[in-house]
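Pasting in a structure now, in structure tokens, and then I'll have a few things to ask.
One chain of protein is taken out of this complex; the other chains stay put.
The chains carry the letters A and B, assigned in the order they are written, with residues numbered from 1 in each.
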Amino acid sequence: MGFKAKQLCKLALGPVLLFMSVSAMAAGGEASSINMTPGVTELGREVYDLHMIILWICVAIGVAVFGVMFYSIIFHRKSRGVIPATFHESTTVEIAWTVVPFFILIAMAVPATTTLLTLYDTDNSELDILITGYQWKWKYEYLNEEGENVSFFSNLRTPQAEIYNDEAKGEYYLLEVDEPLVLPVDTKVRFLVTANDVIHSWWVPALAVKRDAIPGFINETWARPTEQGIYRGQCSELCGKSHGFMPIVVNVVSKEEYGEWIAAKQSEATEVKQLTSQDFTLDELMVRGESVYDTSCLACHGANGEGGVGNAIAGSAVATGDINAHLEIGINGVPGTSMQAFGGQLSDVDMAAVITYQRNAFGNNMGDSLQPVDVYNYKER
Amino acid sequence: MGDHHHGPAKGLSRWLFTTNHKDIGTMYLWFSFSMFLLGGFFAMIIRAELFQPGMQLIEPAFFNQMTTLHGLIMVFGAIMPSFVGLANWLIPLMIGAPDMALPRMNNWSFWILPPAFLLLASTLFMEGGAPAAGWTFYAPLSTTYAGPSVTYFIFCIHVLGLSSIMGSINIIATVMNMRAPGMTYMKMPLFVWTWLITAFLLVAVMPVLAGAVTMMLMDVHFGTSFFSAAGGGDPVLFQHIFWFFGHPEVYIIILPAFGVVSQIIPAFSRKPLFGYDSMVYATASIAFLSFIVWAHHMYTVGMPVAGELFFMYATMLIAVPTGVKVFNWISTMWRGALSFETPMLFSIGFIILFTIGGFTGLMLSIAPADFQYHDSYFVVAHFHYVMVAGAVFSMTAAIYFWLPKWCGRMYNETMGKTHFWISFIGFNLAFFPQHFVGLAGMPRRIPDYALQFADFNMMSSIGAFIYGASQILFLYNVIATIVAGDPVSDEKVWDGAEGLEWTLPTPVPYHTFETPPLVK
Partner (left out) sequence: MLKLSNNPIVNTSAKLAVTAVIMFAFVFVVMVPLYNVLCDVLGINGKTNGQAYTAVEARVDESRTITIQFIATNNAGMPWEFSPTKTAMKVHPGAVNDTVFFAHNPRPDAMIAQAIPSISPSRAAKYFHKTECFCFNQQPLDGGSSAEMPLQFIVDQDLPRDIGTITLSYTIFDVTDMASGALAAR
């Protein structure tokens, strides 16, 4: 095949444009809006480099292949009066373009294999965290060899008013949670990932971590963030209605800050227990109940208790009926429906507040209320 | 086959009871085009909702139904039946056979399709809505957590699987037994070859899909636990079975497209196809490899590292035969005498865009990098480059290429070229930016997104509307051609076209090759 390099140069203009856009991607660096982030872990940078190498190889092959094609398109046209050649095979050329790509692939496979082996090396972690996917929130549990585990749920914090365009959208629209996962910097963290209901997937691009959360089974992966900061991600496996509304926020802090934070979390757990013995006024319960409702109930029962996936709460038989029956559903859920058992998810204070709120909001006007101790006693009965 | 030597029967019964491969081909093509418009309409709803951040038009639950139905209808209702239609029209003409081997079954395999899709579409109006677990319908979202529509969905999958299997058996039986004297296997046009291999893939994997949905049905209604950990099953097993079907399915869609392009490129290059033999071997290799790469869709489920490595290497290997194909098409063009009528434009568009889709496919095969790509918009961009710019572009090229031969009328070339350029620009505007948002961290199948993805999504939606609108132009052009196009009577509509179908009179008579031609 007569390959004329000079003439090919004239055709380089199109590929140059492609090159430029790809270079822009390369130059974008971290948190680019058009390219993968190298992230804040050693592994993430390795994955990023791998991604860029393969991308450049593809671009180079593309330029060569499309270059030949466009040369042909421009110079071998019928309108130029070309007499078509008649060749239709060439064993040498055909063997060459079978064998050469094979070697290119081997060159790609070598770094890919090394990186994959690193990615699978979950040993020698300094901190273990259990991540459980729920429809539609995440639960984080810090596994502690001594004493009680710290655990909490992490819910979407973006208000419905922003989602439904009644209010201006904030900077971290849909990527903000009420309580982020806090990690110490420069620490190998092992993530154990599982799910409560359907399959979810925990993805934080900056940590180069994506793992499916599979109900009944546990998956493991790890990260060692080297820079402090707040990193955001999302659930990446379709998990039902609010799949797009269960973000992940990871706050990487210094080891000292982490130590203070975990200590505060542990004493907070004790405090919540103390709160159980306090009495609250109806107004206090209503204020607390509203915020609990927004994070835990609203997705299914609607902003005005009008229902959706779940039954309506406004005027419902449950919310205007026997208060203990109402509490029973709150604590233990309704088997066979999407109404989960919230007894293990909400503290007794929050449970008392949200039940009280549901009975006295959305036009419901029962006037009765529950105290945290009632919830405690009901559970212990 | 009653009145063999007369024309078609009159009225509706012609279509209901026809056993003529051309009539059945025509019905397949119109049915698939109407499904293409329906699936496209769902896509427009999706893109309209994603035009801006925030929920504007539809609710998240309905959004999931739209993405699910869009995928199912495009894959099973639009692309697959359209190539079956093309096979019906062309295979007997290309191998010199009077009709398909099993004409009665041919009729059945078409007529069970419309009711199945009507049933699927009707689930939209059911309590609880249409299936919403994505076209991949992973358990347990599609079983324990699905609405009542799942049962109808399973029935629909069974019916269309049956239709595909019957269609494939028919194609294989035709190619193996009804070739004209002298038409050896290695003389068959490449379109026939790719379809023969595709049909074998279909016979092998459609029953696997049927098995998967049967297990779902048993889990939902008969208390088994194939996919539920509670009873000793495993939701990941569903993914293995699904992708054991699903990966060959991808090639089922693209192989006939390869065949179409391999017919059109030589015709407008006025030069024989380069490397016919290697094309056949490459097609066969791709088909074989498609059975051992399925788990590359599942890198993040937590397979043992040895498994990940095996599937990564096997997947990378597919680049070799696919590369051979692309190189062969380009060598066919090399030193030809090219002209750029609409079918050629769509074929060149196919090569460029499919190759880009192939490159992103290679990137996705790299397991460690896939942990960042997986289930992001990068994947959405990748498979639309392969499915739309691959399968749909080549199908469009095929219609422009063979329509004049079928109906003896020429389409409007200016309108055809306009259709190409609008499609090409619209398509790239819609899907190229999706690479960027995917890499930047936007997951797929979400009804609303963070603000940093807003610009590219708006661009993508505008591109999608342009691409969608261009199909109306296509529909108009096709109807205008059939009704009032300029008559053509040359046997060879295109001066460079080669093959038995171009030896027949134009328009192609209702019955052809009743005496087999002799192939030298």
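The criterion applied here is as follows: a contact is a pair of C-beta atoms (placed from the backbone, for glycine too) under 8 Å apart; a residue touches a chain by one contact, two chains touch by 3 or more.
These figures come from a predicted structure and were not determined experimentally.
Colleague: Among B:Leu69, B:Leu217, B:Met303 or B:Leu317, which one touches the chain that has been omitted from the display?
Modeller: Among B:Leu69, B:Leu217, B:Met303 or B:Leu317, only B:Met303 touches the chain that is not shown.
Colleague: In the full complex, which of A:Val47, A:Leu119, A:Leu192 or A:Leu298 touches the chain missing from this view?
Modeller: Only one of A:Val47, A:Leu119, A:Leu192 or A:Leu298 touches the chain omitted from view, namely A:Leu192.
Colleague: Which of these touches the unseen chain: A:Ser72, A:Ser296 or A:Gln340?
Modeller: Final answer for the missing-chain contact: A:Gln340.
Colleague: Out of B:Met94, B:Val236, B:Ala464 or B:Val478, which touches the unshown chain?
Modeller: From the options B:Met94, B:Val236, B:Ala464 or B:Val478, the contact with the absent chain belongs to B:Val236.
Colleague: Which residue among B:Met55, B:Ala101 or B:Ala132 touches the omitted chain?
Modeller: Answer from the full complex: B:Ala101 touches the omitted chain.
Colleague: With the full complex in mind, choose from A:Ile199, A:Ile214 or A:Leu370 the residue touching the hidden chain.
Modeller: Candidates A:Ile199, A:Ile214 or A:Leu370; residue touching the omitted chain: A:Ile214.
Colleague: Please identify, in ascending order, the residues of chain B that touch the omitted chain?
Modeller: Considering the whole complex, chain B reaches the absent chain at 101-102, 165, 168-170, 172-173, 176-178, 203-208, 210-212, 215, 223, 225-226, 228-232, 234, 236-237, 240-241, 244, 302-304, 306-307.
Colleague: To test your reading of the contact rule: which positions on chain A touch the chain that is missing from view?
Modeller: Counting over the whole complex, chain A touches the hidden chain at residues 122-125, 128, 130, 132, 134-135, 141, 143-146, 148-149, 192, 194, 196-197, 214-220, 331-333, 335-337, 340-341, 343-344, 379, 381.
Going forward, only the chains that are shown with their structure count from here on.
Colleague: Rounded to a whole Å, what is the gap between the Cα centroids of chain A and chain B?
Modeller: A distance of 32 Å separates the two centres.
Colleague: In the complex, go through chain B and note every residue touching chain A.
Modeller: Listed in rising order, the residues of chain B that touch chain A are 53-56, 60-61, 64, 132-134, 138, 140-141, 144-145, 228-230, 234-236, 269-278, 300-302, 305, 308-309, 312-313, 316-317, 319-320, 323-324, 326-327, 330-340, 348, 351-352, 355-356, 359-360, 362-363, 366-369, 371-372, 374-376, 436, 439-441, 443-453, 456.
Colleague: Can you list the chain A residues touching chain B in their complex?
Modeller: Where chain A meets chain B, its residues are 1, 25, 32-37, 46-47, 50-51, 54-55, 58, 61-62, 65-66, 68-69, 72-73, 76-79, 82-90, 93-94, 97-98, 101-102, 105, 108-109, 112-113, 115-117, 119-120, 162-165, 169, 171-175, 197-199, 201, 203, 205, 208-212, 214-217, 219-220, 232-245, 308-309, 338.
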